[in-house]
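The complex appears here minus one protein chain, its other protein chains still in place.
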Amino acid sequence: MAPVALNHYLIVAVLLFAIGFFGVLLRRNVIVMFMCLELMLNAVNIALVAFSRFNATAGHPMMDGNVFVFFVITVAAAEVATGLAIIVALYRRRGTVMADDLSSLKK
Amino acid sequence: MLIILLCPLLAASLIALFGRLRGRMAAALSVLSAGVQMVLTLRLLFGGWDGAPFHETVRWLTLGNLTIDMGFYFNQMSALLLTVVTVVGFLIHVFSIGYSDHDEARGRFFGGLSLFMFSMTGIVISENLFMLFVFWELVGFCSYMLIGHYLTDVASAAARKAFVVNRVGDFGFLLGIIWCFWQFGTVSLADLPAAMVAAPMTAASLTFVGLLLFCGVVGKSAQMPLHVWLPDAMAGPTPVSALIHAATMVAAGVYLLGRLSFIFNPATLQVILVVGLCTALYSAICAFGQNDIKKILAYSTLSQLGFMVAAFALVGGMEGAGTSQFHLTTHAFFKALLFLGAGSVIHACHHEQDIYNMGGLWKKMPFTFGTFLVATLAIAGVPFLSGYFSKDAILLLAWHNSHAAFYILAFASLMTAAYMGRIIFVAFMGSARSEHVEKARESRFDMVAALLLLAVGAALAGYTGLYPAVLGEYLHANVPHPEGAEHTMMLVLSAALSLGGLLISFLLYYRPGRKLDTLERTAPGLFCLIRSKLFFDEVYRYYVNKVQQRFAAFVAFLELVIIQGAIVRGSGGVSGLVGIAMRRAHTGSLNSYLYWFAAGVLIFWLYSSGVL
Partner (left out) sequence: MPEVLFYLFAAMTLVPALLMVASRNTVNCAMLMIVSFVGTASLFALLQAFLLTVLQIMVYAGAIVVLFLFIIMLLDVGRVRAVRGGAGKLVCALVFFVALAACPVLAILSSRGGAAPVGEAVPAASSAANFGMLLFTKYQLPFELTGFLLLAAMVGVIYISRRAPAAEPSEAPEAVEK
């Protein structure tokens, strides 16, 4: 087998991103859409860490990508909390979590 | 100088703002401004101006390398015309006080008169062609306003006709001005002669420029073929006809010829001569076919204008200018007098204008008759009155330069005497032919005073010795004088023509009590032909209705479809369509937003990787 290179990781990240997006497009349940969103964030994390790893040398470990991922995880956590709170409030007001029914912006 | 120009403007604006309803105040204001103008002009002339040209400019507009100044260029020629305008104008203003005493719109009338005085003065003292053109148009507007003063359909149509026909001439005039500017770089009347030498044009293009500038004269001074508006303009009040269409505005064209005398080369002058002669002859013939006293006088004006234009074109240059200006001066006096006399008659006969309904007025209105007679004799060219001197000069010039022109002008003079005699013998002599005329009485004192003063002018204006020094020497230098044997020949000739014409008209027309024109009775075919004026009006009307209106309708249709439809509504429609399309994106559905989002990301990706 070929040694694993940066491209491999990047392709994994891309595929994960596409799958996540696919899920967001297809699913009707808002909570599940949200979960697919997390998949996309994950994909980005993988890519970042891969870049960070492949630009490091023995004397110069490049940790910037990792730090970035650290922050992404943190923010993702905050975002999930807030988003779910909104979904709960929405459910209380509308009684549904189906995205099709949440269409009051429609003409 | 500035005061002379601006005083009537002030009067006009005051009238427009305050005096529309107060007729008497408006009249007083207008007459006052005309009087001030006259006094200042006379003071200028008698009080020590040595005749040197007076030139003063102020920058008005600068567009790129085009600069338009406003200014005065005052030389002897302009002094002459200014005198005419102010003196005759003042007298006509005085006359109008009496004439307009029944008129409800008196304020408007005098406002128009004042505005006209302003515009005419502007033309006289203009320094460059652009400024002259501005005032030219202003005068045209005043003419429109005043012709249509009685707000009847006939008057409005006549006013429109005057303005439109004038416009046609002005179009050529404007083209000439632009070409002039393009070629010589300046339109200043003072600087043009020098500029012409510096940047000479080819003979052909110089001819063409001259003809274009002449177009303005054709329109304003009613030469053929643009003469059709002047007879119709008689629908306006008589003082208006006197001031504008006899003495001054129509003379503006002749004045322009004089101002631009250096620009016309022999070829152009040939054309101008032909036009002038045709006009003179044609109008003289047409005058026999009219029964309305004002229309006869209108054709008489046309004829005399033809004389002036032909006089200029016989020689060109300063001599031609001088001769035509001289005839202009004398013509102003006697024509104004004729019109005012006619106005007096019309006013007294309760707005009766057909001479075949008048008669026997010599007993009832002696002063009017007397002054009218003086004017008729003057226009006929009876020796020792003013008309004799100026017409004499023209005939002399013709004899020296073109015998064909001489014969035509002589014949036209004969006819002039004849048709003017017709008025005298039909309208004044004999006995009254209708009831209103029975009850006519002499006009008010101020009207008669104006008539008398004008009569003095008509009688004496030919004696250049009486003029103030500056004008006198100008005229003396530029108007040909007969000497010796020529002198006697001219005297005899003029006497023959004028008295002969009067005799002819006496024989033909002195039929007291008859209501029908002699010619109409005896040679109805000929009379009809004359009265038809060679169908000019009919041809023009056909052209306007059939050709021009259709074209205009077609253009309007194009405008509706293309400009309004495709461009205006079209661009609005396209925006609307785009809006509708864009609105489809705002569905309110999360799903579709996601699709749009993905599409955007894709496009960015593709673009950044160089595929797109």
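Each chain gets a letter, A and B, in the order it is written, and its residues are counted from 1.
The rule is short, and it goes like this: a residue touches a chain if its C-beta (ideal position, glycine included) is under 8 Å from a C-beta of that chain, and two chains touch if they have at least 3 such contacts.
If you're wondering where the values come from, they're calculated on a predicted model, not measured in any experiment.
A.B. asks: For review purposes, identify every residue of chain B that touches the missing chain, sorted by number.
C.D. replies: 591, 595, 598-599, 601-602, 605-606, 608-609, 611
A.B. asks: In the whole complex, what residues of chain A lie against the chain that is missing from view?
C.D. replies: Given the touch definition above, chain A has residues 1-12, 14-23, 25-29, 31-32, 34-36, 38-39, 42, 45-46, 49-50, 52-54, 56-58, 61, 63-64, 66-67, 69-71, 73-82, 84-89, 91-92, 97-98 touching the missing chain.
To be clear about the criterion, only the chains that are shown with their structure count from here on.
A.B. asks: What is the distance in Å between the mean C-alpha positions of chain A and chain B?
C.D. replies: 89
A.B. asks: Show which residues of chain B lie in contact with chain A when the two form their complex.
C.D. replies: Per the stated touch rule, the residues are 586-591, 594-595, 598.
A.B. asks: Over in the complex, which chain A residues touch chain B? Could you list them?
C.D. replies: Listed in rising order, the residues are 21, 24-25, 33, 99-100, 102-107.
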